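Quick one: the structure is below, and I'll ask about it shortly.
Up next, subunit A:
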Amino acid sequence: MSHVLHAQGLRKRFGATVALDGAGLCLRAGEIHALMGQNGAGKSTLIKLLTGVERPDAGTVELDGRPIAPSSPLEAQREGISTVYQEVNLCPNLSVAENLHAGRYPRRFGLIDWRRVRAGARELLAQLHLDLDVDRPLASYPVAIQQMVAIARALGVSAKVLILDEPTSSLDEGEVQELFAVMRRLREQGMAILFVTHFLDQVYAVSDRITVLRNGTLVGEYTPGELPQAALVKAMVGRDVALAEGRADHADIPADAPVVLEARGLARRGALHTVDLQVRAGEVVALGGLLGSGRTELARLLFGLDRADEGTLLLEGARVDLRHPADAVERGLALCPEERKTEGIVAELSVRENIVLALQARRGWWRALPRSRQDELARHYVELLGVRTAGIETPVGALSGGNQQKVVLARWLATRPKLLILDEPTRGIDIAAKQEIMGEVVRLAREGMAVLFISAELEELTRLGDRIVVLRERRKAGELPGGSEGARVLDLIAGHA
Partner candidate 1 sequence: GGGEGGGAGDSITVGFSQVGAESEWRTANTRSVKEALAPPEFNLRFSDAQQKQENQIKALRSFIAQGVDVIAFSPVVETGWDTVLQEAKAAGIPVVLTDRAVKVSDESLYATFIGSDFVEEGRRAARWVIEDSEGKPGPIRIVELQGTVGSAPANDRMRGFKEVIGEDDRFVIVRSQSGDFTRAKGKEVMEAFLKAEGGNIDVLFAHNDDMAIGAIQAIEEAGLKPGTDIRIVSIDGVRGAFEAMKAGKLNATVECNPLLGPQLAQLIRDVHAGREVPRRVVVEEGVFTQDQAEAELPNRKY
Partner candidate 2 sequence: MSAVSLRALLRGGGVARLWRDPRYASLAVTVSLFVAMSVAGGVLYDGFLRPQVFLNLLIDNSFLLIVAVGMTFVILTGGIDLSVGAVIAFSTVLLASLVQHHGWHPLPAIGAVLVLGTGFGALMGVLIERYRLQPFVVTLAGMFLARGAATLVSVDSIGIDHAFHVAVASLRIPLGGRTSISAGALIALLVVAVGALLAAKTRFGRTVYAIGGNVQSAHLMGLPVERTLVQVYALSGFCSALAGVVYTFYMLSGYSLHATGLELDAIAAVVIGGTLLAGGSGYVLGTVFGVLVLGLIQTLIAFDGTLSSWWTRIAIGVLLLAFCLLQRLLARTGPAGGGGHG
């Protein structure tokens, strides 16, 4: 077997946090290799060490049997390692085409040949069956597409090794399949692919081999065949975890349960056609739809982040005019946004500050939460959601991606809202934590909170929703009762019904 990339005994400390302690990895040509572990296990750190973003404190990395020590991503690229980092790491101000080619432009007479840049960009995107206007700035596209662009960029580098850190976290089923098709093709061509995900099905669908990390140490390397799901989870978590299959207790929300939020004919030009929606106290409404179907837009309108052109919004029966998210927060609404990096965390603030931010905003700047109360809240949610952090005073930016997501979630849970809107809240969260979070959401709903839960995952929709609302092409396509068959939901989403 030819080892393309071989890493051994990697250690990395960040201050008091030991992110990696004797981790390693062995990547062979022509394989898709899944790297698994809980949030904060050290997957992204391992990748950063391999690609020169960070330097290891100890350990060796060999490429084709030759030791390498890249000191920058540029060097790693030159060595033939192409990487898509967790979170989109492209330049939002540059056009899609340029993001795909930055650093390796085709030139004519020494100058960049934009025509070929565009053409090349379209070609790259076509590999993923994407058809975008490549001249628009990247920022004008939703994260999912930015993620696809990042993947396409990595495909454009003629490399020996392709590393993908959670490429699928913001993609929906269709996009995931496109990506897998490409990965399989590259595998045929002999490329070594390292792939991080928290979706177990995806692991079994494409990977040839699995490496598991736990708390920064190497647990072992397995083939999917020798490691069934339960065993994989056990390897990652270190103990047995019961994976809930479906949920029996879809509550029958009484028809007279008070309606918390009602949207009548809500519409916004270019974003959403008229939508009616009701969410009752104690109810979890799951909102499904394809990428770009308008779910995020709807959530933003409900929260006053964007202004609707038409329609009315009623909160507990009374008309409200939300001009600013602050209005919504003051009235007991909460929106956990889709884009964690830009609209969610404030990376430089501490875990504590990020958690109390919305609650404090609701109280106003004058009535500060006492520090002891802040600490208490922060500790409570860190424990409840299993946030892996050195302490509550650690800047959130130093947390792993999944843990950042948990902090944003904690921020909104801490406000104890009347209506909680969650836009893809489980993105990048590991399987065990997902269980905990969904359990908490259901528990809060049973205590009387209304929940609007947006997800790209069929399973989450059917399991959580007391009612499932589906959007298609920016209008409401229909509603299904909780516990409906997955296939029926899928049909509605895709428009085959």
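The candidate set was assembled so that all candidates are chains of the complex that A comes from, given by their letters.
We take it that a residue touches a chain if its C-beta (ideal position, glycine included) is under 8 Å from a C-beta of that chain, and two chains touch if they have at least 3 such contacts; residues count from 1.
Note that the coordinates shown come from a computational prediction; the quantities given were computed from them, not determined experimentally.
S.K.: If you apply the contact cut-off given up top, which option from 1 or 2 ends up touching subunit A in the complex?
M.R.: Considering all copies, subunit A is touched by candidate 2.
S.K.: Which residues of subunit A touch candidate 2 in the complex?
M.R.: Within the complex, subunit A touches candidate 2 at residues 53, 72-74, 76-77, 83, 85, 89-95, 98-99, 102-103, 105, 110-112, 114, 129-133, 136-140, 145, 153, 172, 174-175, 177-178, 290-293, 473, 494.
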